[in-house]
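Below you will find the structure I want to go over with you.
With one protein chain removed, the remaining protein chains of the complex are shown where they sit.
Labels run A and B following the written order; every chain starts at residue 1.
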Amino acid sequence: MPRSIQKLALNPQRLFSANKQVADIASELYQEIKDLPIVSPHGHTDPSWFNENKNFQNATDLLIRPDHYVFRMLYSQGISLDSLGIPQHGDKGDLSLYKTADPEKIWQLFADHYYLFAGTPSGYWLDDTFSKIFGFTEKLCSDNALEYYQEINRQLVLPEFKPLALMDKFNIELIATTEGALDSLSHHSAISNTQWAKRVITSFRPDDVVDASREDFVENLRKLADLTGENTQYWQGYLSAIRKRRQYFIQHGRATATDHGHPTALTADLSAEECQALLDKCLAGESTEQEQELFRGQMLTELAGMSIEDGLVMQIHPGAHRNHNALVFDYYGRDKGCDIPSNTEYVNALKPLLSKYGNHPNLKIILFTLDETTYSRELAPLAGHYPSLKLGPAWWFHDSPAGMLRFRQQTTETAGFYNTVGFNDDTRAFLSIPARHDVARRVDCRYLAELVANHQITKQEAHSLAYQLTYGLVKKAYNLN
Amino acid sequence: MPRSIQKLALNPQRLFSANKQVADIASELYQEIKDLPIVSPHGHTDPSWFNENKNFQNATDLLIRPDHYVFRMLYSQGISLDSLGIPQHGDKGDLSLYKTADPEKIWQLFADHYYLFAGTPSGYWLDDTFSKIFGFTEKLCSDNALEYYQEINRQLVLPEFKPLALMDKFNIELIATTEGALDSLSHHSAISNTQWAKRVITSFRPDDVVDASREDFVENLRKLADLTGENTQYWQGYLSAIRKRRQYFIQHGRATATDHGHPTALTADLSAEECQALLDKCLAGESTEQEQELFRGQMLTELAGMSIEDGLVMQIHPGAHRNHNALVFDYYGRDKGCDIPSNTEYVNALKPLLSKYGNHPNLKIILFTLDETTYSRELAPLAGHYPSLKLGPAWWFHDSPAGMLRFRQQTTETAGFYNTVGFNDDTRAFLSIPARHDVARRVDCRYLAELVANHQITKQEAHSLAYQLTYGLVKKAYNLN
Partner (left out) sequence: MPRSIQKLALNPQRLFSANKQVADIASELYQEIKDLPIVSPHGHTDPSWFNENKNFQNATDLLIRPDHYVFRMLYSQGISLDSLGIPQHGDKGDLSLYKTADPEKIWQLFADHYYLFAGTPSGYWLDDTFSKIFGFTEKLCSDNALEYYQEINRQLVLPEFKPLALMDKFNIELIATTEGALDSLSHHSAISNTQWAKRVITSFRPDDVVDASREDFVENLRKLADLTGENTQYWQGYLSAIRKRRQYFIQHGRATATDHGHPTALTADLSAEECQALLDKCLAGESTEQEQELFRGQMLTELAGMSIEDGLVMQIHPGAHRNHNALVFDYYGRDKGCDIPSNTEYVNALKPLLSKYGNHPNLKIILFTLDETTYSRELAPLAGHYPSLKLGPAWWFHDSPAGMLRFRQQTTETAGFYNTVGFNDDTRAFLSIPARHDVARRVDCRYLAELVANHQITKQEAHSLAYQLTYGLVKKAYNLN
């Protein structure tokens, strides 16, 4: 599909609506908040970048191979993962395919199919990155692929493209990475004694020691015992071990939040005897899927209790069917763009946890969803009532201009703005962070502008809300003040 | 969160869209219907107001304490129910907290947090009420809270603020209250012999004698027996007793409709023997949740049969998980903003009832939902086919500008306009009734204006439809002509 070369020029009014009145108000609101620092309390960047501060290598390794938003689209159009240099693994894998994949050829292949991204957030972020960070003035296409590749690589080795230089350039006040419960936090510890300690923090994600469906669960509990000196075969010892790791994350990684990626939002409130019996089964490898689900659900309630003790903010992200494509999982492993959202229920699922702790003043839970039908039906009514609940922003597939707008349109009337928590970029694509936050700011300003133009709020309220949505609420929600 | 004082001025074009062409057409349509009388066929005002015609007491007792839309938002932001003067009850309750709550201090607390309501329907209705009914020209905030409080209280004792005077001022042609099956209808009976008989009517809501999960179910059936002389331990006697109460509501309360607030839309069509067996279990206190559900489902079908006999219009409101917050329920009781919508299924649930009665020309059922996903998927297709089914308006949490617009956008193409029934305010907040109906009129005009501007209907059609949506359809649907 040949394309003639098109100009790449970001319009200052982009995403502000086709309606001139709305766009003008949105623009006015945006001017006041566009330069506020980026606060990124939830993401998946690599802490070694900030500790070691080495330059990135090449355009393909930085922008294509790690970004499953990008390669899932290419794969959906019949482009093999091998040809994109995605490494195979395990018994079945053929690593030679990966090793012989030439980054320059991969970049060309990507450029040849860049038209597929029209109208998608990936296309938007990439254009923004190409224009604002690298200074391109032509849209990427087959004809200029090589030129793009060489120019990006030329810039990547410059001192101003080191990770910490980019932190300043991007005006990132704080970034939180995410580490598993067994992580040593070596990079975060090293950062502790530098001026970056306040700007680079971790989050505690204990899925590896909570999810008994994982192949490595038993092994992980053994490691957890080793790290903490607790006997993790006993329910109380297991809980104590997790408490200790939370303290470790607070002390060595300055964590203010935890993160829980469960298949569903199920919670439970069992007796200690039932918990021990369930743990026994899980450790013996004799648990059913239902028992594993119940174990995870019980643990959400336990973790909420721990949050009341130590003040960590709890993030719950349910609803992804992980690794749906069995063949891709077998050959290429996790996180290859094969996670598919599914129907998610919150009202009954969260009741055990909420009945136990939902009214406690020390508890703060941020709920996310991949099921947009829950915005108006379940999440906004829950967050608009329970003092412990707040709504995370439009997440993952819905982290897009239309997705973010639907989030506001479907939650604000019941939950208001103050039960939301600002924006999460949730990304491992470091260069896309400014573009992602900018999209959120633009869409929020547009939403507020529509309310102003429709005489539902005053412009004075809109200015105040734009500040809150961009900066105020995230700092408060994640205890970052 | 201090705020400088803002002007309060309702823009005449509010809610008409940011698009000037749409707003102009909407405005033209609105001019023709804005002064039509209010018909309120479904709500929860107190019939004593209209019988006794006493002045309301103070701003807090009128506008905050009874309005769970208002205090649920405040509670979600950590403001205790005690500090808002919500009375505790039962064994655990501490009534002293309620008794010592000073209405003026509650009002100040409310004003201090009024910014939370930005973008919510509560905020919109309150601003409308403050401006149009009380004449305020500044937006409520911390600084003017006392002034507001005193001015509202000053006006409330005036003769023109008596309920019947407000009925005329608000141009309410008819208002229907809602009473349980055992209610004596003393106020409605007293009104019978006055000129207000045609303007104040009741609706028959038999949940108290149909829902066997209630603690008072057995006691209620005993009372039902006493009131009717029927033996409510026998299935036929029980049904006869309900038939008699329907007649009582028609005769003494001029009821034209019934109302059924079930957890789900389940219906059933059992044999008389199965019904008797189920009733036996429910009366013996030995019924499971499933059996209680089946009993309610069977009763919906029975009640549809009774509607065919006596002509009462049937309203079915499923889908609320009542009293979700166990702690609030234990201490403060029902209707404290803790009802949460949940996933609701209609297609299979209604089939037994519809297979038995769905084509009967005497039957009229109005369906409501808290699950917006059913608008286009289930409700519009059902109402666009079955002659007995009509769609109630956007309900409860969705009774808002964006919620109402989604209702029209997602039902009209399949069900048309004539399978809908106009607007319900469904409120106990008497002063908000004009604002709520005005929102519905504005949003309907906006929706029609978009169809006109997009050349999908003619302006002549739009004028006719605006009249129908405001006045014609509700009168026809509820047999009020």
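A few remarks follow.
Just so it is clear, contacts are C-beta pairs under 8 Å (C-beta built on N, C-alpha and C of every residue); 3 or more make two chains touch, one makes a residue touch a chain.
Keep in mind the model is a prediction, meaning the values are calculated, not measured.
Only one of B:I64, B:I242, B:A383 or B:A429 touches the chain withheld from this view, namely B:A383.
Annotation: of B:Q195, B:S271, B:T288 or B:N454, B:N454 touches the absent chain (contact as defined above).
Here the missing chain is touched by one residue of A:Y30, A:Y124 or A:F430, and it is A:Y124. Looking at chain B, the residues touching the absent chain are 17, 19, 21-22, 345, 347-348, 351, 354-355, 358-359, 361, 373, 376-378, 380-387, 389, 409-410, 412-419, 449-451, 453-458, 460-461, 464-465.
Interface residues of chain A facing the missing partner chain: 3-4, 6-7, 10-11, 13-20, 72-73, 75-78, 115-121, 124, 139, 321, 324-328, 337-338, 340-343, 370-373, 397-398, 400-403.
Quick note on the criterion: only the chains that are shown with their structure count from here on.
Chain geometry summary: the mean Cα position of chain A and that of chain B are 40 Å apart.
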